[in-house]
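A single protein chain has been omitted; all remaining protein chains appear in their positions.
Here is subunit A:
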Amino acid sequence: MKHACDDALKRFLSRPELFKQIYTHTDVRLALGWASVFVAGGTALYGYKVEFEKSKPVIWAGLILYILLTTIQTLYAFFVEGNVVFVGKRKTFDKRIVTERITITSTSKPSTPSSPPAYKLGLTCVRSTSGGKSLLGRGRALGERGFNTFFDSHGVMDQEGFEQWAGELVGRVMEGKGE
């Protein structure tokens, strides 16, 4: 359900009148992941062509490279990416070109005896101008709703309700309720 909410969020915010998604995190993950797959493939091909004793140094090199790439990938996902699901940019014209950069994290809280499982959104918006050199303002917002408010018993998602709630949070963070 968290993935369904995340996807809905990404679709909603990527609409042309809202934000343009920045794919840096995705691209890094794709690059590292596919690089490690190709390293594994290359090692496989080499091991297939060359007999065992002679192939050992190259296979060691391939194995170490693979472990390195996978470790960097995991560390990146854990430390740099964290819970971020959406990073977007928007340019508006208001006496000067203002760039807004929004970062959204989402986590799901497991259910407790008193409350159903919940979807928690954290938003951060940074407004700057002159190509990112002068900071205009920063806003932060948090929102949490139980999954049961968006999904009915068949698992069908209430898109408009979700978009309404998400849009309200985005509006709030853009107005710059700083912390």
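Quick note on the criterion: contacts are C-beta pairs under 8 Å (C-beta built on N, C-alpha and C of every residue); 3 or more make two chains touch, one makes a residue touch a chain; residues count from 1.
Following the convention adopted for this analysis, contacts and distances are computed from a predicted model.
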item	value
Choices "Ribosome production factor 2 homolog", "Sorting nexin 7", "Signal peptidase complex catalytic subunit SEC11" or "Very-long-chain enoyl-CoA reductase" - which one is the UniProt name of the chain not shown	"Signal peptidase complex catalytic subunit SEC11"
Residue in contact with the excluded chain [from A:Leu63, A:Val80 or A:Ile97]	A:Leu63
Selected from A:Thr26, A:Thr92 or A:Ser134 as touching the chain missing from the view	A:Thr26
Residues of subunit A (touch criterion as defined above) contacting the omitted chain	3, 7, 10-11, 23, 26-27, 29-30, 33-34, 36-37, 40-41, 43-44, 47, 52-53, 56, 59-60, 62-63, 66-67, 70
